[in-house]
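Here we show just some of the chains, and they stay where they sit in the whole.
As written, the chain order gives the labels A and B, with residue 1 at the start of each chain.
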Amino acid sequence: MTEKGIDVLATRIDPEKGGRLTESFPESSYHKAARCFTIRKDTSVKGKGTILVVSAGTSDIPVAEEACTTSVFFGNATETLYDVGIAGIHRLLRNLDLLKKARVVIVAAGMEGALPSIVAGIVAAPVIAVPTSIGYGASFGGVSALLAMLNSCSTVATFNIDNGFGAAYFATLINRL
Amino acid sequence: MTEKGIDVLATRIDPEKGGRLTESFPESSYHKAARCFTIRKDTSVKGKGTILVVSAGTSDIPVAEEACTTSVFFGNATETLYDVGIAGIHRLLRNLDLLKKARVVIVAAGMEGALPSIVAGIVAAPVIAVPTSIGYGASFGGVSALLAMLNSCSTVATFNIDNGFGAAYFATLINRL
């Protein structure tokens, strides 16, 4: 692909493999927190507005970072707002400006997965929800968060558990409209 | 039981049956919204503080009312705060005083079941969560809300789906301490 000059994004790459890849391809990057590998020559901005990636807890950051890296890769202005989960709702409310200026918002949350519902009650932009597999016991590997998002009393679009890539690619399609 | 002078609380009584019961027992009441029937001669207040019953949506009110009727029946000062679901978080935040002065808070919520987590992030009192069977599709008759409460990133105690009685009886035990 590199020879053809096509940009490359590979997700779910562990650090060891990422290290070997960046050694082989000098112009590549390994994004440790996102576990993504990219070769990106075309750095033009193609999206019209900003994509904001929000995470509920610090444990949800890897999925949020996968979304963030994907969003940047596809040429979107991208911002992040992490660790604003609902156990301390003031942390979210302190960032209303950032939330309201985004053209598309992606929210990654595990456990009870309630953050996307609250964000969608605040912003007018489309909100994309990504359940994460963070939790234990009755979280069933992210199913609890997934169900919460599907049953949101706000309007949110849901992706598969830990699918930061899909959410960001979908946000890209919207942001290019 | 009435002959022995014992007070009576029966839950899940439909209106028709409730009507017949109130005709048979002159000192009894039928609580339509709560679907409860009570005969209550001992109206002394036995709880030390106020129990606040919160509902997320208007559809959750029957379960909230079952909790409320039970709480009153067991001699607690009881207040209600209904329809403050997370799709419009400002409705909840407008009632911080009411929330903070309660000794015990019961929160009934269906669909994504996230309201108890947010309330527990705001108040210092113990929060008791009751999932309701409100919802459709992937709410699975209240399972989605139940899982959300069990996986709360705040600390909430969870009861069975639609179990307003149990939540209020447990709140009573706490309020009498």
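Side notes on the structure shown:
Please note the rule applied: a contact is a pair of C-beta atoms (placed from the backbone, for glycine too) under 8 Å apart; a residue touches a chain by one contact, two chains touch by 3 or more.
In this text the structure is predicted, and so the values were computed from the model without any measurement.
The complex is a homo-oligomer: 2 chains are shown here, and the full assembly described by the structure file contains 8 identical copies.
Methods note: only the chains that are shown with their structure count from here on.
Separating the CA-averaged centres of chain A and chain B is a span of 37 Å. Per the touch definition, chain A reaches chain B in the complex via residues 56-57, 85-89, 93, 111-114, 117-118, 120-122, 135, 137-140, 143-145, 147-154.
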